[in-house]
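Worksheet for the structure shown next.
Let's turn to chain A:
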Amino acid sequence: MIPLNAYVAVSAVLFIIGLLGVLIRRNFIIVLMSVEIMLNAATINLVAFSHYLESMAGQLVALFIIAIAAGEAAIGLAIIIVVFRGKISTNVD
Partner candidate 1 sequence: MTDLLIKLIPLFPLLAVILNGFAGKRYSHDVAHRLAWGSVGLSFLCTIGVFVDILQTGTPHEVIAYQWIFGGDLTINLAYLVDPLTCIMLLVVTGVGLLIHIYSVGYMHGEEGFTRFFTYMNLFMVSMLLLVMGNNYVVLFIGWEGVGLCSYLLIGYYYDKVSAAKAASKAFVVNRIGDAGFLVAIFLIFINFKTLDYTKVFAQVSQLSPEMATAIALCLLVGAVGKSAQLPLYTWLPDAMEGPTPVSALIHAATMVTAGVYMIVRNHAIFDLSPTAMTIVGVIGGLTALFAATIGLVQTDIKRVLAYSTVSQLGYMILGCGIGAYTAAIFHLMTHAFFKALLFLSAGSVIHALSGEQDIRKMGGLSSKIPWTYRLFLIGTIAIAGIPPLAGFWSKDEILAHAFTHHHYLLYGMAAIGALLTSFYMFRLVYLTFYGRSRMDHHTEEHVHESPMVMVVPLMALGVLSIVGGFLGFPPEHGWLHQFLAPVAGTGEEHAVGTGLVLMLMMFATGIALLGWGLAHYFYSENLSAPDHLAAKFQAAYRILLNKYYVDELYDLLWVEPTKKLGLLLDWFDRNVIDGLVRAVAQLADLGAAGATWMEKYVIYSGLNVIGYGNHLAARQWRQLQSGLVHHYAAVIVAGLFLLAVIIQLIMQL
Partner candidate 2 sequence: MLEELASTFPILTCILFLPVIGAVVLWLFDDEDMVRTSALTIALLELALTVFVLLRFIPESSAMQFSEHVPWIPALGISYHLAVDGISVLFVGLTAFLTVLIVIYSWDTVRHQVKLYMMALLALETTTMGVFLSLDLILFFVFWELMLIPSYFLIKLWGGGPERHYAALKFVLYTLLGSVFMLVGIALLDINYHQWATLRHMEPTYSFDLLELLSVPIPLGQQILIFWLLFLGFAFKAPVFPFHTWLPDALFEGPIGMAVVLAGLKLGTFGFIRFSIPLLPDASRSETVVTVIMVLGVAAILYGAIMALVQQDFRRLLAFSSISHLGFVVIGLFALNYQGLQGSLLTMINLGFSTAGLFFIAGFLYSRQQSTQLSSFGGMAKQTPLLASFFLFIGLASIGLPGTNGFIGEFLILLGTFKASWLYGGIAVTGVIFSAAYFLWYYERAMLGPLGKAVKDSIRDLQPREILIASALSVMILWIGLYPAPFLRMMNGSVQALVDRLERGTVASVESKQPVRVD
C-alpha cells in the first residue's frame, strides 16, 4: 500500500514546480501551462484523499477543476491571441 503522504509529496512537488514555472518563465503560454501543473497537483491530492478518505467529494472537485481549467484555457488563449494580434498590427502600422 502506498502511503497517502507519498501522493501528497508528489503533488506538493508538482505544485511547487508549477509555482516556480509561473514565477520564472517569460512566455505566457508556458506560464499558463505551469498553472495547469498546479491544478494537476491539486487534482492528484484530491483524488488521493478521495480514495483514502473513502469519500467521492474529492473526485468531484477534481472533475470540476478539470472542467474549469478547460474553460480558462480557452479564455486565456483567446486573450493571448488578442494581444498577439493587436501587437502585430500595431507593429505593421
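Candidate entries met the following condition: all candidates are chains of the complex that A comes from, given by their letters.
Following the convention adopted for this analysis, contacts are C-beta pairs under 8 Å (C-beta built on N, C-alpha and C of every residue); 3 or more make two chains touch, one makes a residue touch a chain; residues count from 1.
Model, not experiment: these values are computed from the prediction.
Q: Using the definition of touch given at the top, pick which of 1 or 2 touches chain A in this complex.
A: Spelled out: of the options 1 or 2, chain A touches 1.
Q: Can you list the chain A residues touching candidate 1 in their complex?
A: 19, 22-29, 31, 80, 83-84, 87-88, 90-91
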